[in-house]
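This report concerns only the one structure given below.
All protein chains but one are shown at their positions in the complex.
Think of it as A and B in the order they're written, each chain with its own count starting at 1.
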Amino acid sequence: MRQIDRRKHALKTTLGEIASAVGGEIVGNRDLVITGINSLNDAGPSEISFFSNRRYQESLGKTCAGALMISHKTPLFKGPQVIVPNAELAYAKVAALLAPPVSRESGISQGAVIHQESVIGKGVTIYPMVFVGHGAEIGDETTLFPGVFVGEDVKIGKKCLIYPNVVIMNGCIIGNDVIIHPGSVIGGDGFGFVRDRAESVKIPQTGIVQIDDQVEIGSNNCIDRAALGKTWIKRGTKTDNLVHIAHNVVIGEDTIIVAQTGISGSCHIGREVVIAGQVGIIDHVEVGDRAMIGPQSGIAKAIPAGEVVSGSPAIPHRLWLKASALTSRLPEFNQRLRQWEKRIEVVERHPLYPSTSSPSEKAAEPRKE
Amino acid sequence: MRQIDRRKHALKTTLGEIASAVGGEIVGNRDLVITGINSLNDAGPSEISFFSNRRYQESLGKTCAGALMISHKTPLFKGPQVIVPNAELAYAKVAALLAPPVSRESGISQGAVIHQESVIGKGVTIYPMVFVGHGAEIGDETTLFPGVFVGEDVKIGKKCLIYPNVVIMNGCIIGNDVIIHPGSVIGGDGFGFVRDRAESVKIPQTGIVQIDDQVEIGSNNCIDRAALGKTWIKRGTKTDNLVHIAHNVVIGEDTIIVAQTGISGSCHIGREVVIAGQVGIIDHVEVGDRAMIGPQSGIAKAIPAGEVVSGSPAIPHRLWLKASALTSRLPEFNQRLRQWEKRIEVVERHPLYPSTSSPSEKAAEPRKE
Partner (left out) sequence: MRQIDRRKHALKTTLGEIASAVGGEIVGNRDLVITGINSLNDAGPSEISFFSNRRYQESLGKTCAGALMISHKTPLFKGPQVIVPNAELAYAKVAALLAPPVSRESGISQGAVIHQESVIGKGVTIYPMVFVGHGAEIGDETTLFPGVFVGEDVKIGKKCLIYPNVVIMNGCIIGNDVIIHPGSVIGGDGFGFVRDRAESVKIPQTGIVQIDDQVEIGSNNCIDRAALGKTWIKRGTKTDNLVHIAHNVVIGEDTIIVAQTGISGSCHIGREVVIAGQVGIIDHVEVGDRAMIGPQSGIAKAIPAGEVVSGSPAIPHRLWLKASALTSRLPEFNQRLRQWEKRIEVVERHPLYPSTSSPSEKAAEPRKE
């Protein structure tokens, strides 16, 4: 392998160039030289910072940043400002502009094991300790970091970053510009067994996983191959760490799945859905486009498009906010119920009342259940 | 390593042979040639399909499948049918019959690092980038895929499939016909610390993990070695992805553990138990044979044999169904309680009633708690 220039290149730009990259308007010196981007607390005079979260309002007056991106001009910051519609988006774009490219060597290592009947594109980087199986195809400019396993007949597109110790099992298909973080497993067997008396008989998992362009998979994910057909992650979807996606799941475009969520077999998740962390979704459920699911929710039935739900089992989010706040008041409710029972009994036992005894007897029963 | 014939062998069979393999009865042409098995939606005229889930009833009339396995003859499908007691089990068996064997090379790679004081059985496949430590034993016809780590004194039985990047730490024992999916860690240290003032003092984890015959472990599992003695997964148990099994846990035969479940130290789980996804079980708990635990449940005390529980903390499943449905009605309950309080007060304040004031005063208290 050849060592390419991997050190941070000393990148310089001006505020004017930054403003035009993010479509912003400058208030102040457009020729200011900018060498980096940093948080309000940590930025120095040659760095630009950004304000997008009120949580950090008091840092605005104290920051040493040389310039600021913000959605409305602020009197709290004395230096030049770039007024942008979305300061967080501007931050993402400027950080990408200033960040060095992902550091990597170039060329194909002699220490990799690459099957002679595989197809390796132009500008591919393959580190040592990589295994590429029979019939695999690696697209142009893709990088396979050390410890990556590429099974037989796997197809990987162009400009992908497959980080260390990722496993892509036989037959799976990965699109272009896909990033897979370390330790993730693509195409392990789906969890399919049929009980034959006590014994669990394995259902062969003969399908694949297909991951489309611009998908990013977090670290130590498990995305299982389909029993038949394919498990399918569509364009632009992003998963966080330790996510489980079972066999035959289909996930639409631009969906966000936060850490430690599990999606059971044959679920269909729509596009632009947001699934928070530690959510569980049982099998064969449909989640509509742009639905939002709160953290730790348990989804046991279809969620219509655009719905916002929380809780386990999940209910509309606004109802959940009220209901979950009341859970802690159950001991109080219990006490109030007992006291009012006594108060009703006092009323009922009053000599003026005849024969209200029968409902009173009934009231003693429910505890039996 | 020698490259063995790894391409899908063009397998052909007849409906008659399939029927006798699954113990089914044919309605129609027993000489029909079958080349594969597929879902109702995707099967073609030379493929057999199956019907086991009412969810897919409407596909029955539309399928292009050449033949069908079903538990009762249906008029909706016009082609030959194989009547079987359990169509899903028949599917598993026929798929196994028609699936090519797991594709793998044969022989011992020069690119593996195998300690000279280890014992390698007959017909073993060891891929490059595998490490086999001092004193390890690998049984006949077992396959170690790239990136597998086999620690010192590990014993692995016959016909096992140890998938890429699996780690089996020193001294652990794996039975015959065991499958371990990629990235799983067998025999990492149990999480044992004793507080000595603020400091956490490590308790050496000197035990092992023992995994018995026909166990299948999903991807990225963590099964910890015992502090003393062994963590023990018995014959036929299957785990899904991202499962955590702590030190000194014992799991009985033929148990099913769905994805992202965590079982704390020293739990004893019975045989044929079904534990759904994202369940958490605290330490030292006993779960009886054939118990069933619903998704996301939290188990804090023993579950008797055969019980079906759900919820966190878990309660009998039928009670949980009712109770969890009512959680969303807590805001309504709260409102009703307030209104009835007023109604009782109206009654109590009625001039006909003397001295019901004392319970009324009491009723003002509980909010303080």
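Please note the rule applied: contacts are C-beta pairs under 8 Å (C-beta built on N, C-alpha and C of every residue); 3 or more make two chains touch, one makes a residue touch a chain.
Everything numeric here is computed off the predicted structure, so don't read it as measured data.
Chemist: Which residue among A:S200, A:N248 or A:Q296 touches the omitted chain?
Modeler: A:Q296
Chemist: Among B:L60, B:L76, B:I282 or B:V308, which residue is in contact with the omitted chain in the full complex?
Modeler: Result: among the candidates, B:I282 touches the missing chain.
Chemist: From the list A:R30, A:H115, A:K159 or A:R271, pick the residue that touches the absent chain.
Modeler: Spelled out, the listed residue whose C-beta touches the missing chain is A:R271.
Chemist: Decide which residue listed in A:I114, A:V132 or A:L242 touches the omitted chain of the complex.
Modeler: Of these options, the touching residue for the absent chain is A:L242.
Chemist: Out of B:L60, B:A96, B:V274 or B:I315, which touches the unshown chain?
Modeler: B:I315
Chemist: Tell me where the left-out chain touches subunit A, residue by residue.
Modeler: 3, 6, 37-39, 42, 55, 86, 88-89, 91-93, 95-96, 99, 103, 109, 111, 127-129, 145-147, 163-165, 179, 181-183, 216, 218-220, 236, 238, 240-242, 253-254, 256, 258-260, 271-272, 277-278, 295-296, 324-325, 327-331, 333-334, 337, 340-341, 344, 347-348, 352-353, 356, 359-360, 362-363, 366-367, 369
Chemist: For subunit B, which residues reach the chain that was dropped from this view?
Modeler: These residues of subunit B touch the chain that is not shown: 113, 129, 131, 134, 147, 149, 152, 165, 167, 169-170, 183, 185, 188-189, 191-196, 198-204, 206, 220, 222, 224, 228-229, 242, 244, 246, 260, 262, 264, 278, 280, 282, 284, 296, 298, 311-313, 315, 319-320, 322-323, 326-327, 329-333, 335-337, 339-340, 342-344, 346-347, 350, 352.
Operating definition for what follows: only the chains that are shown with their structure count from here on.
Chemist: On a C-alpha centroid basis, what's the spacing between subunit A and subunit B, in Å?
Modeler: A distance of 24 Å separates the two centres.
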